[in-house]
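Supplied in structure tokens, the structure appears directly below.
What you see is the complex with one protein chain gone and the rest in place.
Let's turn to subunit A:
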Amino acid sequence: MLEIKNLHVKLEEEDKQILKGVDLKVEAGKVHAIMGPNGSGKSTLSYVLSGRDGYEVTDGSAELDGAEILELDPEERAAAGLFLAFQYPVEIPGVGNMTFLRTAVNAQRKARGEEELSSGEFLKVVREKAKSLKIDADMLKRPVNVGFSGGEKKRNEILQMAMLEPRMCILDETDSGLDVDAMKLVADGVNALRDEGRAFLVITHYQRLLDHIKPDVVHIMADGRIVKTGGPELALEVEKNGYSDILNEVA
């Protein structure tokens, strides 16, 4: 589904290389986790894949279902089925959460040449999905993420994911700032979306999220590269011994 080859990325504004040759292949139906110390390039990878400004790809490629995505606008990547759950979801005062969701869903449908959803159909779907994430009518009515707690913001990200039904989901430190209950709720939301046709790339510092979202493959990222790949046991190893052992081992 997602295939990244030899990806090199530097900051646009300064001469600083962040990604130094990332190779990664995520198959449909699988959950891959990327772990790594601060500054290893995990979040940069998620931003570059989703099309944020400020980065320059100096080499390599990233393909979604065989089609290059690095040249596409963020909205085109979204319409192609890519979704990034933000580490820090953005507050947008004055735009109702529901309006935002409906605009996004219909924009993607339009881009794919599908019928837009009527407000009745949309309401029905959104209510059902919101309920399972414990998002009440008030949260749907309020401006996007304004005054939301950390947990509410992350649940709102998962609601967007559930509504947009992307095929490739990237979760950027979705566990940061969550207590155990909130993390469980978010993980349940993600697990409900696990499907043969959908893949996940879960970026996290800690193993604990992976207790709830069980990965098939775990990668360790350091200094802009994937330095080790293994099964779920790799995450447990990190939890137990920290990153330094692994990094020393591969150095």
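To be clear about the criterion, a contact is a pair of C-beta atoms (placed from the backbone, for glycine too) under 8 Å apart; a residue touches a chain by one contact, two chains touch by 3 or more; residues count from 1.
As a convention for this text, contacts and distances are computed from a predicted model.
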{"item": "Missing subunit (named according to UniProt) among the choices \"Succinyl-CoA--3-ketoacid-CoA transferase\", \"Manganese ABC transporter ATP-binding protein\", \"Anti-sigma factor\" or \"Transport system\"", "value": "\"Transport system\""}
{"item": "Of A:Gly39, A:Pro93 or A:Gly197, the residue in touch with the unshown chain", "value": "A:Pro93"}
{"item": "Sole residue of A:Glu75, A:Asp179, A:Asp195 or A:Asp245 that reaches the chain not shown, by the stated touch rule", "value": "A:Glu75"}
{"item": "Options A:Ala28, A:Ala104 or A:Leu117, residue touching the unrepresented chain", "value": "A:Ala104"}
{"item": "For subunit A, residues in touch with the removed chain", "value": "50-53, 73-75, 77-79, 83-84, 86, 89-95, 99-100, 103-105, 107-108, 111, 143, 160, 164"}
